[in-house]
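With one protein chain removed, the remaining protein chains of the complex are shown where they sit.
Per-chain numbering from 1; labels A, B and C assigned in written order.
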Amino acid sequence: MSKDKGSSTGSSTRVASFEIHHTRFLDHNGEVTGELPEFTRDSANLISLYRAMVRTRIFDKKAVALQRTGQLGTFASSLGQEASFVGIGSAMRTEDVLLPTYRESGAMFIRGVTMTELLLYWGGDERGMDYAGPREDFPICVPIATHLPHAVGVAYAMKLRRQPRVAVCTLGDGATSKGDFYEALNMAGAWQLPVVFVVCNNEWAISVPRRAQTHAQTLAQKAIAGEIEGEQVDGNDVIAVRHCVSRAIEKARSGDGPSLIEALSYRMSDHTTADDASRYRAKEELEKQAINDPITRLNTYLIGNNLLTEKDREALEAECAAEVEAAAKEYLATPPPPSKAMFDYLYETLPASLVAQREFATKRGSGNA
Amino acid sequence: MSKDKGSSTGSSTRVASFEIHHTRFLDHNGEVTGELPEFTRDSANLISLYRAMVRTRIFDKKAVALQRTGQLGTFASSLGQEASFVGIGSAMRTEDVLLPTYRESGAMFIRGVTMTELLLYWGGDERGMDYAGPREDFPICVPIATHLPHAVGVAYAMKLRRQPRVAVCTLGDGATSKGDFYEALNMAGAWQLPVVFVVCNNEWAISVPRRAQTHAQTLAQKAIAGEIEGEQVDGNDVIAVRHCVSRAIEKARSGDGPSLIEALSYRMSDHTTADDASRYRAKEELEKQAINDPITRLNTYLIGNNLLTEKDREALEAECAAEVEAAAKEYLATPPPPSKAMFDYLYETLPASLVAQREFATKRGSGNA
Amino acid sequence: MPEVSLVEAVNLALAHEMQADESVVVLGEDVGVNGGVFRATAGLQERFGKERVMDTPLAETLIAGMSVGLAAQGFKAVPEIQFMGFIYPTIDQILNHAARLRYRTRGRMTCPMVLRAPFGGGIHAPEHHSESTEAIFAHIPGLRVVIPSSPSRAYGLLLAAIRDPDPVIFLEPKRIYRLVKQQVPDDGEALPLDVCFTLREGADVTVVTWGAMTHETMMAADQLAEEGISAEVIDVATLKPLDMDTILESVAKTGRCVIVHEAARTAGMGAEIAAQLAEHSLLTLLAPVQRVAGYDTVMPLYRLENEYMPDTARIVEAAKNTMEMS
Partner (left out) sequence: MPEVSLVEAVNLALAHEMQADESVVVLGEDVGVNGGVFRATAGLQERFGKERVMDTPLAETLIAGMSVGLAAQGFKAVPEIQFMGFIYPTIDQILNHAARLRYRTRGRMTCPMVLRAPFGGGIHAPEHHSESTEAIFAHIPGLRVVIPSSPSRAYGLLLAAIRDPDPVIFLEPKRIYRLVKQQVPDDGEALPLDVCFTLREGADVTVVTWGAMTHETMMAADQLAEEGISAEVIDVATLKPLDMDTILESVAKTGRCVIVHEAARTAGMGAEIAAQLAEHSLLTLLAPVQRVAGYDTVMPLYRLENEYMPDTARIVEAAKNTMEMS
C-alpha cells in the first residue's frame, strides 16, 4: 500500500490516494517470475517448506478418511491451501503467537501443535486444545472472526511489555465481512500494534463465493480503512507467502505497525466433511483450479532445479505418512475423558454451588471416571 | 473515489489504486472557492438553508436552557454542525428515509419532525418518536452505529420494490469504529443498495479525539473497504454538503450504488448536557474553531452578495424564536403518559400473561391514567 | 401425502408463506444456492429468486439489523442464523431494536421478523455448535420465543411466527431435525402461538419441556407408565410469552412437576416455570418441583455431550423422586 497527498481542481481537492500490490515468485508452472528472496538460497529451507506441505496434505487425507469411517467428527480440510498455511507458520518465530481459525493445520503443525492434539480436537475432546508445544498459541476459533480482537489484545500485551514479539492472526475471505475484523484492524492501526492479519482467501465461504462477500476488488484494500499496510500475495506460492508474511512480521516486530495480507488460494475440498460442495460449485471450476496446486508447483521447481529427486520425494512422503499413521493410532487409543471433566477447568476452583452437580454427573457418568 | 489498475515491477504488481477528494465552495470567510452548484442560483434556496440553520441553533439553545433548568433530560446539542445536518436534510426527497443518530435536529426538522416531538423525546416521553410527519423515518438511535444495518435493510426494501427512493443514514466520527458501520458499508457495496452514509465528523466522540479513533487519514477512505464511493466535504459549508449529499443521493436513486460522505465539522458544544468538555478539551481549540461557524459563513456570503439584509435576518430570527417558544410551551404542557402506557405497543396485542402486570401497574400508577 | 421431517416441515412452511405473501423475505448465510446447511431453505431461491432468498455476507449483526430495516418497511424478514452459537452478535439488534421498535415509536413502526436458528446438542457437531441459550431471549421484553418439537408443530408454529406482527425468535432443535417423520398437510393452517401443547395426558406427574427434550420425555413417560406412574407431558412451545395456565392446570391435577431442558440449569427457563409454580401452587404441590437440566458448565465437545444432556433415565428418576417425596 502506498499513499500520497495533494492535487486540487476547482472546488474539489485530492486529499489521499492508495495502491494495492500483489506479489508472486513462482507461477503455476513453477517458473520463477522475479528475483527470489534471500531465504530460498538455502535449498534446505525450500525442502522444509515442501515437507511441511506434504505432511499437511497427508494428515488432511487421513483426517477425512477417519471422518468418513465414523472415527472423527466434522473436519475442515486444507486441501489446496497448504502453501498459505505453511508459508505463514514458517514465517513466525517461536515466541510469536498464532491465532488461527479452524483450517490452518499446516501452520499449527509448524508451531508445534501435534497431529494427535488436532485429531483429539476434531474428535470431540477438549484436551486437543491443551497444546504441549506452543503454550501461548490460541486454540482453533470456530465463531468466525471473533479471534481478531484477541490478536489485538495479545499484540497490545506485547507492546506494553516492550517485547519484540508479534501476534499472527489468520482468517478466511468470509471472515472479512464481520465487524470484528474491522474493529480489530482499526484498533491495530490506531495503536500501531505488532499484529499481522492474513486473510486466507480460498474464494469460498461455505457456499458463498468471494465476489458475493464484498464489492471490493481485493480483500487487501480493506486495510485502507484502518490505514494499515495492505497487500496481496499468491497464496499458492509458498515462497511468496513466506516472504511477504515474514516481511510484515519483522516490520511489526520492529515497531513499524500492523499489516493485512491477502493470500489468494482456492479451497479444493468441501467446506468441511459436513458439506457437499457439488451442490453449489461447478465441477469445472474445481478442475480449472487443479493447475494451481501449491505442492505440485514447488515440486516442479525443486525437481526442475535438481533440488529434490523423485527418490527424496518418495522417502519424504513415506516419513510423513508414518508420522500421520502413528498420530492416528495414538488418537484412536485415547479413552474419552471422564464425565466429571465437564467441571474441570470451568473455574480455577469449582464454586461450592457446583460441587453437587459435579458429584451427580460423576455418579451418573458412563463409567469413564 | 477513483480507481485504476495495472502496472507491474518484478515480483510485485499494482492491482488497485484509489483516491479520496474533498469538496468546498465557500471558505470560512464566505468567499467562493469554486464554481457554485446550480441550486445556488435561486437565492431562495440559500435563504431557506440559512433559515433552517438558524432555526436549529435557536432550538438548540432553548433545549439546553430547558435542561439547565431541570425541564428537560440530557440533550445533545448540534452547535457548530448545523450546516452538515441542514445540508443533509435539504438534499433528501420526502419519500426518502432518514436514519439519524441523536444530534441531527437540523436534518430532522427539515424532514418534518416537530420541535415538540424532539423535546418530548429528550424529555423522557416515547411519544416523541411517533412522528406525525415523516412516518417512515427512523427515530433517534442511541446505541452507536446500530442503525446502519437498518439503513441497509431499508435500502434493500426499496430495491426489492424497485422504488426510486434512498435511505440516508447519518453517524458520527466515533461511530466509524464500530463493526456495525463496516458490516453495513460492505453489504451496501455488495448489493449496490440505494443508501448514502454521511459521517458527521465533529472531531470528538465524547472525550476521544478523531485521531484516536483511527489511524486513517480520512474517514471517507473507509468506503474503500466496501468499494463504495467515498469523499470528503466541508461540513461547515452548507452549499457543499447539500451539493455532495444530493449528488450521492441521486446516484443511489438511479441505481448506481451507495456512497459514504465524510462531512468535516466541529462540535462546538459539550458532548451532551451531561458532559463537561472542559475536562478534556483545551479552551484554545474551541476558540480557534469559532472562525468556522457555518451560520456566520453563509451569512457573510448572503450579506456580501446582497441576498439578505440585516433586517431580513432579524425578522427571520424572530420568527424562528417564536416557533421555538411555542414548541417549548406545548412540550411543557404535555402531561406524562399514564403508567399503563408501559404496556401499550409492546406487542400488537398484549399477551394474556401480561394482562395482570398491566392491571397491577395501572392500579399502582401515580394517577396519570 | 408424503411424510416430512421437522426440517422439511420448516422448509414447507417457508415455501408456503413465501408463495402466499410477497412480503416474506429469507436471508442469511448459505440459505440461497446451498439451501441452508441443514437444507431448511432448500429450493427456495430457485422458486422465489435471489432477492427474496438472499445469501448475505458473513455478518450476523448485519443480518439481524437489516431484517429490522426490512421489517420497518413492511417486509416480513425471516433471517437464519446458521447455529445458535453464532446468534450472540444479534442480541444487540434484537434487544435494543427489534423487540422495542413498536414500543419506542408508539406503534408507528413495527418489526415483524422471525429469526430462525438451529440449537441444542446431540449431533456430534463441532465446538460452539451445540448450545441452548433460549433463556437469554426469554428474558427480553417484547419478544416471542418459539420452539417446535415435531414436524407438524414446526410447520404450524412457523407459519404463525411469520404471520405474527411482532418479532419472534424461532429455535429449531436440530437433534430432531430428521428424527421422526409425520404427515403434514401443506394447508397453510397455523398453530396458535403463546400456548402450550399437551402431548400426553397423565394423572401422577406433569413433565414440562420443549424442543428435543420432548422426545426424551415421551420415552420417559413410556417407561414411567410401565412402572405404573402416569405422566402428563407438556410441550411449552412458546417460551415467551409463557402460557402458565396450562401448566398450572396440569399440576393442579397431578400435584407434581418435573421440568426438563437441555440448557444450563441456572437462570434457565425452567427456573421461571418452577418459580411460578411455587408462587401459584405452593399449597397444592405434593412434592418439590424438580428441574432436569444441563449442568452449569460449558457444553462439552461431543465425546461428553451425552453426559451433559438430560436423558430418559434422568427424567424418569426425577419423576420418581417427586412420587417418593410426597
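Worth pointing out:
Following the convention adopted for this analysis, a residue touches a chain if its C-beta (ideal position, glycine included) is under 8 Å from a C-beta of that chain, and two chains touch if they have at least 3 such contacts.
Keep in mind that this is a model prediction, so the values were computed, not measured.
Within the complete assembly, A:153 is the residue of A:34, A:112, A:153 or A:365 that touches the hidden chain. Among A:179, A:194, A:258 or A:294, only A:179 touches the chain left out of the display. Residue B:365 is the one among B:30, B:164 or B:365 that touches the chain missing from this view.
Even with one chain removed from view, subunit A keeps its contact list with that chain: residues 97, 126-127, 129-131, 135-136, 138-139, 143, 146, 148-160, 167, 179-180, 183-184, 186-187, 190, 344-348, 351-354. By the touch criterion stated above, the residues of subunit B touching the omitted chain are 73-74, 102, 121-126, 140, 142-145, 174-175, 177-179, 205-208, 212-214, 272, 274-275, 279-280, 336-337, 339, 341-343, 346, 353-354, 357, 361, 364-366. Looking at subunit C, the residues touching the absent chain are 61, 85, 88-89, 91-92, 95-96, 99-100, 103-104, 127-128, 133, 135-136, 138-142, 240-242, 263-264, 266-272, 274-275, 277-280, 282, 285, 287-291, 295-298.
Following the convention adopted for this analysis, only the chains that are shown with their structure count from here on.
Chain centres here are C-alpha means, and the one lying farthest from subunit A is B. One finds 40 Å separating the Cα centroids of subunit B and subunit C.
Remark: subunit A and subunit C have CA centroids separated by 36 Å (rounded to whole angstrom). Among all residues of subunit B, those that touch two or more other chains are 179-180, 183, 186-187, 190. For subunit C, the set of residues that touch two or more other chains comprises 57, 59, 61-62.
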